[in-house]
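After the structure tokens below, expect a handful of questions from me.
Shown here: the complex without one of its protein chains, the others still in place.
Think of it as A, B and C in the order they're written, each chain with its own count starting at 1.
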Amino acid sequence: MRKFFLFSFIWVATFISGYWINTSWFSDKQPAQPIAFSHRIHAGENGIPCLYCHIYAERSTAAGVPGVQKCIGCHQIIKRDAPEISKVADYWERKKPIPWIKVHNLPDFVYFSHKRHIRAGIDCNSCHGNVAGMDVITRVSSLKMGWCIDCHMSHNVKNGRDCWTCHK
Amino acid sequence: MSRFLDKLFARFNIYREPGYYGKYDYKWTIVIDLDKCDGCEACVIACHAENNLPIVGEEECSKNRAFNWIRIERYVEGEYPDVRVKFIPILCQQCGKARCEVGCPTYATYHNQDGLNVQVYNRCIGTFTCATYCPYDVRHFNWFSYKWEAPLEQQLNPDVTVREKGVMEKCTFCIQRIRAGKDHAKDEGREVTDGDIQPACVQTCPTGAMTFGDLNDPESRVSQLAKSERRYRLFEDLNTDPSVIYLKRVMKQT
Amino acid sequence: MLKRRDFLKALGLGGVGTGLGFMLGESIKTPATNLIPYVVPPEDIVPGVANWYSSLCTQCNAGCGIIVRVLEGRAKKIEGNPHHPVNQGRLCAMGQAGLQALYNPDRIKTPLIRKGSRQSEEFRAITWEEALSVLAENLMKLKIASNTEKLFLLSSVIRGHMGHLFETFMQNFGSPNYIQYDLFQHKELIFANKVSMGINILPHYDIGNTNLLLSFGADFLNTWLSPVNHSLGYGHMRQGRHGSRGRLVQIEPRLSLSGANADEWIPVRPGTEGILALGLAYTIIEEGYYKGQDINEWNKILSPYKPEIISELTNTDNERIRTLAREFASARPGLAIAGENAASYTDGVNHIIAVNILNHLADNIGKTGGVISNPEAPIKKTQSLKDIDALLRNARAGEVETLITYNTNPVFTLPHNSKIQEALENIPFVVSLSCFMDETTAHADLILPTHTSLEDWGDDISEPATGYNTATIMQPAVSPLYDSRNAGDILLSTAKRLGNRLQKNMPWDNFRDFFIESWKTIYEKQRHTYAGEPVFEDFWNKVLTQGGWWDQEKRTHQSIHFIKDNVKRFISSSPSLFQGNEDEFPFYLILYAHSGYYDGRHANLPWLQEMPDPMTSVVWGTWIEINPQTAGKMGIREGDLLLVESPYGKLHVPAYLYPGIRPDTVSIPIGQGHKTYGRYAGNRGSNPLDLLPGISRHETGTIPLNSTRVKITKSSEKGNLVKMEGITKEFDRQIVQTIPPYERRQN
Partner (left out) sequence: MDTNISYKEINDDVIDAMTRTGPLYYVVLAIVTILTLLLFFLPWIYQIKVGQGVTGLNNPSYWGVYLVNFVFWVGVAHAGTLISAMLYITRTQWRRSVHRSAETMTFFALIIAVSFIMVHMGRVWNFYWVLPYPNQRTIWTNFISPLMFDVFAIGTYFLSSLIFLYFGLIPDIAAIRHRSAGWRRRLYVMLSLGWRGTDREWYIRDKAYMLFSVLIMPLVVSVHSIVSWDFALGIVPGLHKTVFAPYFVTGALYSGFAGVVLLISILRRVQQSSAKYITERHYDRIGITLLALSLLWSYLTILEIVMGLTSHSSFELEHLRYKLLNPGFAGLTALMIFSNTILPLSLSIRKVRVSITCQFIISIFILTGMWLERFLIFGTSLPRKFLPYAWHDYHPGWVEIAITAGSFFLFILMFMIFMKIFPVISITEVKEEWTDS
């Protein structure tokens, strides 16, 4: 009987450790991008404002990712020969868009409007974390419903708990 | 002692009263003038275009599983030659005291501050209770996960979820258009004015039989129409407090 | 302590544990998706925010203006153009379903050429250069052999500049045979109005301001002329004016959708609508409502139409005719309209002229709430001098070398015994410019896919206009989905290939240049009359954003005067002729346009196939409407498959018991029965046009739809009638509550 409890304890322990390994090392919080673009250099050191690249954030539900044309705009002159930037130039010659991997991925049935949140005075960092300090974009918040509800409750948003506010 | 009991039950009564809040922000209402409605079904197709309603095919239609969030019901009186035909568009009445809100076990349908009967597709697990309790038969069930062939899916409206199998759905008074109207009004820093927001069926009705508006604001077109002496509501005696007001049809009685 | 065997077991369990833990972590993750940006972001597209482009609805010939919601390059919703004078922001069911023509899965994607003989159905995909060179080489052969008049161009009714392009192409090519053919061309109405009122464009029937509307077989709310504008008028007539409510009386053998909304339905015997109208006219004269000088002449003309004489013929009691005539004459303004059902008899023109006489005698012409003439359209309308009969005769005689068809489907809309298929067999080379593989395109040797209306340039004048001088512009809302081209581009590139005269007179290299240039000429010509923008570019942008070009207020237009003398020729006292003798074929056959499929062109749109028919709620099929009493006598139950025979054809159709039809009449909707028209319309239902005789009328050259009698026999199998209605009785549950009319409410 004692052996039985021992085995079950081992099994549970290894199960939890397996789960922990997955979430910490193989997590999708920090996917590898085709080009190692560093927000720290752009937004941190050079202080480029978020809305310079993500231009649609204030006008539409989607924030939008800058086109290759915007990258080439600067990088035709600045550090053309750096290995990562030559990759950008290569995409520009082939007129192919850069296939970025989505880090903050909301399901289809969610209606999340960047415009409404920015115009309500929510700063980008409160959801995306200190992007200016990140070399590789990592998802700081869970983007799960509980997280949204807490924020809505703390800011006591009008109709914040109404399902049709966020569900399509 | 009775005051204490009232306070106790008051809390419980609020909870029991569907809508849970004293007063709504808006009381969205549709007034349908049956004397103008000519049964042309433009609203039915506009609803299909706006809300990603699937096509079920002939065999499923024979089992009465077609998706018409709004349908035109036709009642024929009398034999040839004095035949009298009457049309009435039937859509979800967004009832104030809705029977479906009582029935749903997983809180997938409830009454929100807009005076609308919310149907949350994610939360629904398909126990059919709401559709059985609904006296107006306006709820439709996704019997299968329906497909849109090749380029037809490019027409799907991104503001409305495409429902998977096992989920109940119904007319939402085009919540995506209400939300876009409120969003637009908030951008311009003003309140939502009457006529700003129109569901797809009201917008396309060729005879102008349908009017949409907020019953709370007395100057709105809907409030004026609601004062007409021809006004009535469907199955008033069932005490479901529907938000769709019909205006009687002018017809010679036999 | 732990034995080796237990240690190994523990190790195995541990391995399984970690593996499962890892799997759990993996399964919760949402699958990684890409975020593809633009290479060069276009300036007018904001992802998530929709753009609205104004355009033209081509689902029927009314010419309403639409606005199309386009989100990231995909058309999502069509709505009426709020500024457009015809439909004022509203749209009918067919208009809403325009999107499914754009995104239809059965569209032809590349040019096709026939492989093997005409019977085999296979086609081979070829490139555009190859296809155009085949066409040009064939036409070059014609030019060299100098029998250029052997080229026939058959298109649908085109009123915009595309018609001009087709005309210039045919003139420069040297062939007079440009034919426009559609099932519902209202040619009888135009001819009758020209004869009786001397106007050659359709007048505006002002339904909105009339007090009593007599509709002789006009399904004006559903498919006749401009349904959305009529519906707007109907809504205004009923409840638009405070205190006064217009009345509608429908006079037709089969209760249509408009009849269902009427205050009274007079089930007149088929073919006698005109005679009833003349009876009413006679009563107006007799009771002295008509003040004109030529009263005795009218008295003489109309004398054989005393209500007592015609009441038996039209199967309506004469007292009702008298009271109706009195109401109509005293309803200032009243309006009488003769619709598709009245025009579809063999002598349809007589019926329309009779109604025009009634309008004239009741003094409704030129008054608001009556018949108002429309101003001259800004774009000159292309008149096709010949009609489909000419094509058939020439083809049978072997006179036709090459036939180019565009956007029309005569094989489906012409009856079998008009021998259209044999005619097409005779034509050595048939080219079809079309988006879908319909029956006519299936007969073609070369198929060139054209754009649908939402990805193409073009324009149209709305007929009947509403008193405004309207022209609507069609601009592409989305970039073309497939390798299709504008019909004008095809003709222009063949013109270039054919060289000399054609190339000289058609210098434009694509349809858009021709289109803008022709608008520039209109702009130059008309600039002094309307307060337009000084520069053409500003004018052009305003027109594109607004969706068309129309006057701000109604133009004054010449008054209509009634020509009495050439009307006498068209007054006949006998009812319309129906083929097939009385006793062998007991039932009159009435055909009508279905509110969804129109003349069969929209049968491949799934929304319209699944739209319950307003009067019978039948979906995905054809049905025959039969009076419940006659069905009872013949032992027919709902859904039984009936064999419908006319002297010219046979049809298997399920029965629908319809109380709103005369006992001696049956009616079948047009639109179904396609052989090859995509997955939604292919071999579904049956085409009632096959029952009709092939003869066409001499004045207008169109095929009369209500011109035969039929015999009904029950066939053995069970028909599949799919209908969405349960039981249409109300069991006094106060569902549709009614209130008596205003004047009866006081007592």
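Going forward, a contact is a pair of C-beta atoms (placed from the backbone, for glycine too) under 8 Å apart; a residue touches a chain by one contact, two chains touch by 3 or more.
Note that this is a predicted model, so its numbers are computed, not measured.
For the chain that is not shown, the touched chains among those present are A, B, C, taking the whole complex. For the options B:Val167, B:Leu225 or B:Val244, the residue in contact with the chain missing from this view is B:Val167. Contact with the chain that does not appear here is found for just one residue of C:Glu327, C:Glu425 or C:Glu725, C:Glu725. Residue-level contact of subunit C with the missing chain is found at 725-733, 735. Residues of subunit A that touch the chain left out of view are 144-146, 149. Residue positions on subunit B in contact with the hidden chain: 15-16, 60, 63-65, 71, 73-75, 90, 99, 101-107, 110, 123-129, 131-133, 135-137, 140-145, 164-168, 235, 238, in rising order.
As a working rule, only the chains that are shown with their structure count from here on.
In this assembly, the chain whose C-alpha centre lies farthest from subunit C is A. When every pair of chains is scored by its C-beta contact pairs, the maximum goes to B-C.
Between the Cα centres of subunit A and subunit C there is a gap of 52 Å. Once the centre of each chain is set as its mean CA position, subunit B and subunit C turn out to be 32 Å apart. Among the residues of subunit A, none is in touch with two or more other chains.
In subunit B, no residue touches at least two other chains. In the complex of the two chains, the subunit A residues touching subunit C come out as 3, 6-7, 10-23, 26-28, 31, 56, 59-62, 64-69, 91-92, 95-102, 105, 107. Every residue of subunit B that touches subunit A in the complex is listed here, in rising order: 25, 110, 112-114, 116, 118, 120-123, 159-162, 172, 175-176, 179, 183, 186-187. By the touch rule above, subunit A contacts subunit B in their complex via residues 108-109, 111, 113, 115-116, 119, 158-159, 162-164, 167-168.
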